[in-house]
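As you look at this complex, bear in mind that one protein chain is not there, while each of the others sits in place.
So, chain A:
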């Protein structure tokens, strides 16, 4: 009660001093604010306007590059994706020996078409599917091997054993000469076989022609037919297995 501010003001219903004190405290922070100034009209410096013009010029240069405005049918700007430099040639894959290039193709076809029965190691299962590893029909004459792949096989195999009554279905559907050359080359040089030669796409093409002219076209071949008609190599020029070729086109390429 010693504080004079706490004494009631008997003349009025509120304590004027206290109220005034409270208001004063509340506005203390606001009171030290400056008034927001009037708007200035300082002139704009010429060098600053010059900078703005430069910005406008840069934007104009980019816009000039945008082709025809609102041309919705022009989708690509020529040269935005840079073409390889002329003579650079580094975008081509490095050349590999022909046997490797063909085997790479054959390996893919093997895993798609042959893996299921003959197994990843090509050794069959000994009961239903014969081994391709060391088989004389695989490593022997190329025309015989090509006929088996293109037309399938029933009856006895190279060892004389009959694996199943249905035999092997034809695999030639959808194959290109390159594919056939690939699978033939791959199996003759991989999975335990190492003949060392290649079957070129031209030879494979000849195999397809021969297959189309068979007397029993469309049916599986068998041991008798193979022995009578196809016990020979495919016609065509033999190629050196180590010729360097482009892996995509299989055309001869110079070494780097």
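As a working rule, a contact is a pair of C-beta atoms (placed from the backbone, for glycine too) under 8 Å apart; a residue touches a chain by one contact, two chains touch by 3 or more; residues count from 1.
The rule is simple: contacts and distances are computed from a predicted model.
Here one chain is missing from view; checked against "Lactose ABC transporter permease", "Cbb3-type cytochrome c oxidase subunit I", "Mechanosensitive ion channel family protein" or "UvrB/uvrC motif protein", UniProt names that protein "Cbb3-type cytochrome c oxidase subunit I". Within the full complex, the residue among A:16, A:59, A:112 or A:248 touching the omitted chain is A:59.
Looking at chain A, the residues touching the absent chain are 21, 23-44, 48, 51-52, 55-56, 58-63, 65-77, 80-82, 88, 90-91.
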